[in-house]
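Left out: one protein chain. Kept in place: all the others.
Naming follows writing order (A and B), and every chain is counted from residue 1.
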Amino acid sequence: MLQNGWDTFEIGTILRPFEGSISDASAILPEDRLYSQSNSFSVSVADWRIEKPLFNKDLCIDCQFCWIYCPDMSIISRDKKMVAVDYDHCKGCGICVQVCPTTPKALLMFPEQKDEEEALLEWPKKEKKEKEN
Amino acid sequence: MADIFELRDIEVWDGNMAASHALRQAQVDVVAAYPITPSTPIVENYASFMANGYIDGEFVMAESEHGAMSCCIGASAAGGRVATATSSQGFALMLETLYSASGMRLPIVLNVVNRAIGAPLNVNGDHSDMYMGRDSGWIQIDCYNPQDVYDMNLVAFRVCEDHGIRLPAMVHQDGFMTSHTAQRVKTLSDDVAYDFIGEFKPMNDMLDLDHPVTHGVQTEEDWHFEHKARQHHALMSAVLPKIQEAFDGLKALTGRQYNLVESYTMDDAEIAIVCMGTSVETAQEVSNELRAQGIKAGVVGIRVFRPFPLEQIADALKGCKAIATLDRSSPNGTVGALYNELAGALFNTSTHAVLTNYIYGLGGRDLTKSSIHTIYRDLQANAQAGSPTTPLQQFIGLRGPKLSFF
Partner (left out) sequence: MFQAKTKNLKNFSTSAERFEGANLLCPGCAHSIIVREVLNATNDHLILGASTGCLEVCTAVYPHTSWDASWIHIGFENGSSAVAGAEAMYKVLKNKGRLKQPDRTPKFVAFGGDGATYDIGFQWISGCFERGHDMMYVCLDNEVYANTGGQRSSSTPIGASASTTPSGRISYGEKQNKKDMMAIMAAHGAPYVAQVAPNQWRDMVAKIQKGFATEGPVFINAMSACTTEWKFSPEDTIAISDLATDSLVFPLYEIIDGTKLNITYRPKNVIPVRDYLGAQGRFKHLFTKQYEYLINEWQARVDAKWELLQRREEACL
C-alpha cells in the first residue's frame, strides 16, 4: 500500500474497516468478519513486547477480569470462557496479570522468547495442593 | 412534506433573499449556521421559511461559526445535502474547518457575503474574507448581483455534489451592495430548481450502517502529499468542465448565460479592467461610456475564483495593451492577489500588456465611476507608452496624499 501513487486511493482519505458489507458488526465475531487491510486488526504489534502474558488454563476461574480490563482486545474469550491470548495485538502491558485474582495467578508475565511448555512447568503451584500432596 | 412556495416569475429580492430561496429550493437536509452581518438575513429568512412549513430539513443554530461548519462537516459526512452562510470575522473563525471540509471531500455549499476583516472592525463589503479562503481547497464562485446569487447557488450544489468532484463550494456576494440591495430576480419554480440541482446522492456516508467508514484520519509524511495532490487534481481537472456543464444547463433552462470568465466588450479591447463582485457592473457602465467615445475599453469579471481559470483569462485578455487589476482587499505587504494571478496567467503568453494594480473600496468605500474613469485614463497612457506610466500599485478612492508602491 505504501507504494500507492496519488491517483490510486479513495478520495477524502477515508478508510473502511471491512471488505464489502457487514450487517451488524456487534453480532459477528472476529473470526467470521472480512477485515480489510485498512483495519488495524490486520496489523501486529507483537514487536512492542518485551514480556508476554502466558495463560495457565488449569488455574483460570473464568472471572473475565482480564477480558474486561485488557486495553488491547487481546484476551480471547468465548461464551464467558477464557480461551487464549491474542499475541498479534497484545502489547505486553501486564494488566491482565495484575487483575487476575487467583492464587497462583492464571496469567503471568514471561520474557517474550519463553517457551510456553517450559513456562507451564515452572508455574507456581497451588499451596493447598502442595499440602495435600 | 414541505409546502411549495409559490414564486412570481420575477421577484424583487436582495442577494440574501435570493440565497435563502435557493437553499430552500435545494431542499437542503441540514443547515447549521451562526448569524453575522451582513449574511444574517440568509439564515433569518431560512428560519422564517422553516417556521412557516416550507422546510423539511434540520436547522441547527450553532454557538459559533466554527461550531456551525463543524456541524456541517459531521452532517455532510453522515450523508446528505448541507449548506450554510457566513461573513468576515465568522469566516475567519470558520477557516480551520474549511480546510477540513475540502480535505475530507465533503460537498458543502457556503454562502459568503463578503465583508472586511478587522481590526479595525467594519461591517461593510470588501473581499478580505474571500481572499482568506483562496487556499482552502474550496470552489469559489463570485456573484455580481442578486440574480447571480440565486443562479450560482443552484449551480454550486449541482457541481460540488457530483461524485467526480465532491468538493465544497463558496458562493460569494458583496456585503450590502449585493446582499442588501433589492433587484429583480427571475425565479424558477420549486420543482424546476430542485430538478436542476438533482437529488443528493450519498457517498462514503457514515449513516450507511452496512458500510462503516472512518472519516478524518491523520496522514503523515508518507501519505499527506499524495492525498493533497489528489484533492488539488480534482479541483484543477474536474471542476471547471462541470461548472461549464451546469452553466450550459442553466442557459438551456433560463436563457441566462454565465461564463467561467465574464468578458465584456473584450473582442477588440486594447485596455481592460479585471475585477470581481459589484465592481464588474460599474466598470461595464464606464466602459460603455468610453466605447461611445471610440475608446476600445473592456471589462473582465472573474466568475470562478477557485479553481482559477488561468487559460480562459489569458485568452480573454489576448491582444490587450494595458490591463488594470482591481483588488478589494488590503494586500498587506505585496501586490494585490488579482495582480499576481493575472501576471501568472499572462506570463509565457504572447500578450505583453502593461499590467497595473489598484487597491480600492476597503471596508465598503464606494468605487465611483469617476475612479474607474481615472483608471481607464491611466491604462490609455500605459497602452500608448508601452510601459507603466504610473506606479504598479495605486490606492484609489483614498483620502490624503497619494499612496502607491513599486
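As a convention for this text, contacts are C-beta pairs under 8 Å (C-beta built on N, C-alpha and C of every residue); 3 or more make two chains touch, one makes a residue touch a chain.
Remember, it's a predicted structure, so these values are computed and weren't measured experimentally.
Contact with the chain that does not appear here is found for just one residue of B:7, B:47 or B:62, B:62. The missing chain lies against chain B, touching residues 29-30, 32, 56-58, 60-64, 66-67, 70-80, 82, 96-97, 100, 104, 202, 205-210, 212-220, 223, 227.
Although one chain is not displayed, chain A still touches it through residues 1, 13, 15-18, 24-30, 33, 37-45, 48, 64, 68-74, 80, 86, 88-95, 97-99, 109.
Note that only the chains that are shown with their structure count from here on.
Chain B has its Cα centroid 54 Å from the Cα centroid of chain A.
Within the complex formed with chain A, the residues of chain B that make contact are 103-106, 166, 204, 210-217, 219, 222-223, 225-227, 229-231, 233-234. For chain A in complex with chain B, the touching residues are 2, 4-7, 9-18, 21-23, 25, 38.
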